[in-house]
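Note that one protein chain is taken out, while the other chains of the complex remain in position.
Showing subunit A:
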Amino acid sequence: MTTTTARSFDVGASTDVPERGRLVVAIDAGARTVTVGVFRFRGRLFAYENVCAHQGGPACQGRIVSRVRERLDAEQGSLGTVFDEDTMHIVCPWHGFEYDVTTGRHPGRPDYALRPVAVAEEGGRVRVTL
């Protein structure tokens, strides 16, 4: 049986990850290099491996955009599309899969998900654990 010991890495200053922003870093973790995207939404940090659940694209390096929703009137008629500022999406630039940054999941098919990475913030520094 092999055991891997988790290791934590300082990946940058808190100010490197602004609100609705990101920090993408490559980390040499033993035998392999892991690329991780760290995002901030409403003050909290979220981190994911930069590998899309679709075909492995660099999901963390895509556009950051609010989820698009469609509004309906009382008769169920469409009032058109709007941005939902309460939901931040990261979009894989290869083919457009969108992920809710707080869950890492595709909004329409939650089993399409990014691999979460533990992230913490202490003393103005951001640390991820692999």
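Note that in this section a contact is a pair of C-beta atoms (placed from the backbone, for glycine too) under 8 Å apart; a residue touches a chain by one contact, two chains touch by 3 or more; residues count from 1.
Going forward, contacts and distances are computed from a predicted model.
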Undepicted complex member, UniProt protein name, chosen from "ABC transporter permease", "Amidohydrolase-related domain-containing protein", "(2Fe-2S)-binding protein" or "Aldehyde oxidase": "Amidohydrolase-related domain-containing protein"
Selected from A:25, A:53 or A:119 as touching the chain missing from the view: A:25
Touching residues on subunit A - with respect to the absent chain: 9-12, 16, 22-29, 35, 50-52, 55-58, 61-65, 91, 93-96, 98, 123, 125
